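With one protein chain held back, the other chains of the complex are shown just where they sit.
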Amino acid sequence: MKVLNIVETAYRATLEEQDDPVVWILHALKGAGAEHSVVLSGNAVNYAVMAQGVPPLLFGDKVQKHAPRIAEQVAGLVAKGVQVMVVRECLAARGIDEEELMDGLALVKQAALPKVMNGYDQVWHW
Amino acid sequence: MMGKKTLTFLLMDAPFETARTTTALRLIDIAARRGYDINVFAYEGAVYLPLASQAKHANAVHGTDAAEEDHPLPREWVAAVMQEAVRNGGKLDWVNCGLCVDERGANEAIAGVRRGSPADFWKMAGASDNVLVIPTR
Partner (left out) sequence: MADYILIESRDPFDSTETGNFLDLAEGLSKEGSEVALFLVQNAVMAARHGAKAAALAALAANGVKVLADSFSLQERGISPNRLMAGITVAPLSAVIDYMAAGRKALWH
């Protein structure tokens, strides 16, 4: 079963979870044998930006050491052979230049998504 | 007569926060009434949906005591759709994502809920006629 995962929501609970929970489960599913690909759309296109990152959180004297490394998470999917596509129009709408993006991604036009989707058995929208 | 189907749902929302919870359980109930085999993978806050310790309360704004208020509890809805599925010749396999349970302390679920992992979701999805992921925002 080939699955296309369209990821739209971004930066939801990433600091509490030390991961993006959707990107995380896509890693876990790959490990379980999933044959899947990813489209980053909406605000999730920012997950392709290399420069993102936060310092550790501090609440009182509690230091939360392991900040989420979203760009590394996404690059990790690419390294595992998961095709990661990014919607061009969503990048443009947010003023994100291609130079800001990590390597290994495929940029797709919004209008191309139907054809892409038709190549998969399931399409899951996150 | 409709053929029996197997449907898998992935839920992410905690109870009492979003209309998605009610809609998801309405969909699952419809499938249960048809006697379908249903799989639910509860991810993130959705592991709280079958939490055994959800409790009814009085409502001073309504002027009701706990019994009169009869506040909705998603754990009752989950238990009810489980029974509905069985009544109609199907079943509901509810799997709580174990890591999500641990970080939320949501260990005590109602009877019939089991602990699992994303590998279970992949297995359920692969064995289903169809899958619906209901994401959170």
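In this document, chain identifiers A and B correspond to the written order of the chains, with residue numbering beginning at 1 in each.
Keep in mind that, in the parts below, a residue touches a chain if its C-beta (ideal position, glycine included) is under 8 Å from a C-beta of that chain, and two chains touch if they have at least 3 such contacts.
Just so it is clear, the model here is predicted, and its values are computed rather than measured.
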Touch with the omitted chain, as defined above, among B:34, B:75 or B:123: B:34
Full-complex contact with the absent chain, from B:20, B:56, B:91 or B:104: B:20
Those residues of chain B which, in the complete complex, touch the missing chain: 2-3, 5, 7, 19-20, 23, 26-27, 30-31, 34, 36, 129-135
On chain A, residues whose C-beta touches the chain left out of the figure: 6, 8, 41-42, 90, 110-111, 113-115, 117-118, 120, 122-125
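Keep in mind that, in the parts below, only the chains that are shown with their structure count from here on.
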Distance from the mean Cα position of chain B to that of chain A, given in whole angstrom: 27
Chain B - residues contacting chain A, complex: 10, 12, 43-44, 103, 117-119, 121-123, 125-126, 131, 133, 135-137
Touching residues on chain A, where the partner in the complex is chain B: 1, 3, 9, 12-13, 17, 21-22, 25, 28-29, 31-34, 122, 124-126
